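Every protein chain except one is present and positioned as in the full complex.
Think of it as A, B and C in the order they're written, each chain with its own count starting at 1.
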Amino acid sequence: MPNTFGHLFRITTFGESHGGAVGVVLDGCPPRLEISEPEVQRDLDRRKPGQSLLTTQRQEEDRVTILSGTFEGRTLGTPILMLVQNKDARPGDYAEMKEKFRPSHADFTYQAKYGIRNWQGGGRASARETVGRVAAGAVARKLLREAFGVEVLAYVKQVQDLVAQLEPSSVTPEQIEANAVRCPDTAAAAAMFDRIDRARREGDSLGGVVEAVARNVPVGLGDPVFDKLEADLAKAMMSLPASKGFEIGSGFGGVLLRGSEHNDPMTVEAGRVRSRSNRSGGVQGGISNGEPIVVRVAFKPTATIAHEQDTVDESGHEVKLAAKGRHDPCVLPRAVPVVEAMMLLVLADHWLRQRGQCG
Amino acid sequence: MPNTFGHLFRITTFGESHGGAVGVVLDGCPPRLEISEPEVQRDLDRRKPGQSLLTTQRQEEDRVTILSGTFEGRTLGTPILMLVQNKDARPGDYAEMKEKFRPSHADFTYQAKYGIRNWQGGGRASARETVGRVAAGAVARKLLREAFGVEVLAYVKQVQDLVAQLEPSSVTPEQIEANAVRCPDTAAAAAMFDRIDRARREGDSLGGVVEAVARNVPVGLGDPVFDKLEADLAKAMMSLPASKGFEIGSGFGGVLLRGSEHNDPMTVEAGRVRSRSNRSGGVQGGISNGEPIVVRVAFKPTATIAHEQDTVDESGHEVKLAAKGRHDPCVLPRAVPVVEAMMLLVLADHWLRQRGQCG
Amino acid sequence: MPNTFGHLFRITTFGESHGGAVGVVLDGCPPRLEISEPEVQRDLDRRKPGQSLLTTQRQEEDRVTILSGTFEGRTLGTPILMLVQNKDARPGDYAEMKEKFRPSHADFTYQAKYGIRNWQGGGRASARETVGRVAAGAVARKLLREAFGVEVLAYVKQVQDLVAQLEPSSVTPEQIEANAVRCPDTAAAAAMFDRIDRARREGDSLGGVVEAVARNVPVGLGDPVFDKLEADLAKAMMSLPASKGFEIGSGFGGVLLRGSEHNDPMTVEAGRVRSRSNRSGGVQGGISNGEPIVVRVAFKPTATIAHEQDTVDESGHEVKLAAKGRHDPCVLPRAVPVVEAMMLLVLADHWLRQRGQCG
Partner (left out) sequence: MPNTFGHLFRITTFGESHGGAVGVVLDGCPPRLEISEPEVQRDLDRRKPGQSLLTTQRQEEDRVTILSGTFEGRTLGTPILMLVQNKDARPGDYAEMKEKFRPSHADFTYQAKYGIRNWQGGGRASARETVGRVAAGAVARKLLREAFGVEVLAYVKQVQDLVAQLEPSSVTPEQIEANAVRCPDTAAAAAMFDRIDRARREGDSLGGVVEAVARNVPVGLGDPVFDKLEADLAKAMMSLPASKGFEIGSGFGGVLLRGSEHNDPMTVEAGRVRSRSNRSGGVQGGISNGEPIVVRVAFKPTATIAHEQDTVDESGHEVKLAAKGRHDPCVLPRAVPVVEAMMLLVLADHWLRQRGQCG
């Protein structure tokens, strides 16, 4: 239901961007996993605002506290509550939005659906909601690494028309963290940085594509029919603020090929069934085949910009709005750890489901 | 869970392509809705094999029977069982697949996951599973049409590099059904027909894009955070066999624009809040804003082809496979009613959820 | 949701008593379990009407067909559809109930909730709905027997004030099936038979208590907090038609004891932790402790009787009703296999859940 994701490894996030706190309850994590606040903090630090010029200058430490579900540094098999207090709330920045709906934002639809909204910040529609996802994702990361050596990485693949040249199977975490854009193609990263910085100075925003890869995923995760791995990954990614598209493996580009060109020839390597190419993106019939799982997510340019725009107010009048405050000229660098988290959550859930049904 | 979709308006499909029957249990349909077998049959007839040269020549009548949940032609508020017997099973066509895995198909992953599979046809991975979805979608169609005049249409937008020129807000059902491709752009449809027919003759297959639009959707459907309308639509579409990508509104193309170009300016028309453009695709913050909902789904070329391919068998040997039988050179024309059904199911579910939480 | 029970081993039942069919979709059954129609039929035969004078004389063969989910006699890991056609529908017997609500039956509440009801028989409120439960329970029985040698037995413990003297840990299936009452205490069974037969001749009905025991259940099944084993068992049993009470272990009688008398002393037997008494009923803190699980379910006397009663009709007039037709003077003998089925379903589900979370 609305604020819950996953079946056996399952999270419920809570918190408005300008309420008391944001966070997550993670239910169903297997017992006896070693986990500590610093391990969770590491991923949260990659998501927090103010990391570079390219991101919103809102100041939030995003310090996580684990309030339940662990004992002497290990999980109990009970719900894990991870909480982050909100600090840098400046409702003043949002005063104008009390009356005016931001175009292409959730202001109007929330008001229409609920008849009320927290107009200070985006409420639940704020990217701040993803704090809880990233915290839970850090636990999933530890769990899957220890179980199978699974490695999940995301990075910026495209900003506007600037496309990085990258091989998903060999990108490293260090390459990703080497620049503020989180794009491992150094030349592309530099061009992207300039492009984003220009948009920032002009009070505008940019969109792009994040690519993610999961390596060492065991064969057999994913459930036909509705809970295909790619279906749950699609839902996970399309539930992120500002995402407009999802694809796996060959994706939209794959429609140009014929079946004889698109099918991945099968082979045997060191006694293991492999695919010679990976247009399937690591999933066939909704189930992982052991090859790297590769997905891409399209993010639109952030809706909140400083430019003056045509909009309407709560009384139904046409008005102008130029948003004040500290906008994010491009969500992509901060979206990277969130995309990783969603992929990890889907994989952890399907691992437990696979173990439940098939032993 | 695996074979169930939706929360309040909720379906469970069952059936292997070569088992006794396929179908669906629909639970949660509001009571007192008039529904009859012919109404359901109409959509099933658009999905069934053998409609034209372009689709598989398997002969299935796909005659639906409603076995529970209605009384004197109206729904009871109890589970509706809709059943279709399997008729044209020719296991002989599949004998070779008992041992050999079809490349880019579910054969290998099912076997790895379950340690068993129905090798006669694709089992649950067969497009035949979608019979139940279409049957339930027909009920959702009736429900939403009567409640709000909602109209959901899908059509073929692209085959390989052939792209139709279409305006989602004005396409009609008659235009869609006017040709075997189900593409309302007549010129494009003719070219697509030739292209698919050639692939068919050559034992090969083609992919493409289906676009779908929902009109007259009320404002307020969709649930932040995880059950955003676009997230549930993405899951719905990516759970279809052969789908590799999903986008809503501007989609992947939207990343080329700046925020100031991408945002939909808001306006008031006849007392109603409207968007002057619709790059949002009818959804903002996960909630419908009253504009047409527009999505696109990428389908890869069908995996089962007559070409000889490199593959492996159950014993782990590298072998060659050239599939016998009656293949679908292009799933798109038959995918059209299935895409419509999935969109209808998501909307019906979210309507009931909205009514439940918000009255 | 309404017609679905269980999380990983999960059933959805469908069918009105006088519709086309009743049955069940079982989703989540592990793959490669050998299961055949005769094995399922065996339990259905114990539930079907017309077995003795004591039960309704409605004639139903209740012949089950497995239409999906198995292949060459083994489960596929996909949904198993088990269907029973309705044969002996005599709507004429119910003509009076089209207008008049049976007291203490579901007629009035269904009509109030849905604004429509299938007045021919009890619709979904009929005991006929339990056909699907019993069919799925037969699969759970096979699964649990093969995995752990689990044995689940139920029997009639009490009819009105006639209470059988029985030791749950040693009752055998043969003792239960030895008489029409399904009470293994032969003397009590004879008295119960006479009492029920008298009620039958007088057009009246009787209630009583069914006791059930599960032996060889592994330690560790059940989930704190809300899905405690006793909570899920209680829901399972209280979802049966005519049930009014549930207890586990010492139950309502246990409130008479002090803690020092009620606690089960722990001991070690053959290297295994055991309880010297079993007032806990095999569950502590919601989790099985390896001792026999013992529960009791109270069933009220059947509501449909031949006696004339005060009631109201659809127009809101006070009227008299004396039900025609073939009533069940006592549901208990036929409830026995249904109680077993519900216990089996809960245990199977919790086994898979335990395996999922804890490995």
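One rule holds for everything that comes next: a contact is a pair of C-beta atoms (placed from the backbone, for glycine too) under 8 Å apart; a residue touches a chain by one contact, two chains touch by 3 or more.
On a predicted model such as this, the values are computed, not experimentally measured, just so you know.
Colleague: Quick one: say which of C:106, C:154, C:189 or C:341 touches the chain that got left out.
Modeller: C:106
Colleague: Looking beyond the chains shown, say which of C:36, C:169, C:186 or C:239 touches the absent one.
Modeller: Of the candidates C:36, C:169, C:186 or C:239, C:239 is in touch with the missing chain.
Colleague: Using the touch definition up top, pick the residue from B:73, B:149, B:316 or B:356 that touches the left-out chain.
Modeller: Counting the whole complex, the residue in contact with the absent chain is B:356.
Colleague: Which parts of subunit A face the unshown chain closely enough to count as touching?
Modeller: Within subunit A, the residues that touch the unshown chain are 1-4, 7-8, 10, 12-16, 19-23, 25, 27-28, 31-32, 65-71, 74-81, 83, 113-118, 123-124.
Colleague: At which residues does subunit C meet the chain that is not included here?
Modeller: 1-5, 7, 13, 101, 103-110, 112-115, 122, 124-125, 129, 158-161, 199, 204-209, 219-220, 222-228, 230-239, 241, 243-252, 254-268, 271, 273, 275-276, 279-281, 283-289, 298-305, 307, 309-312, 316-318, 354, 358
Colleague: Please identify, in ascending order, the residues of subunit B that touch the omitted chain?
Modeller: Output for subunit B: 7-8, 28, 30-31, 77-78, 224, 352-353, 355-359.
The rule we apply is simple: only the chains that are shown with their structure count from here on.
Colleague: CA centre of subunit A versus CA centre of subunit B: separation in Å?
Modeller: Distance between chain centres: 26 Å.
Colleague: Cα centroid separation between subunit A and subunit C, in whole Å?
Modeller: 46
Colleague: Please list all residues of subunit A that touch 2 or more other chains.
Modeller: Residues 7, 224, 358.
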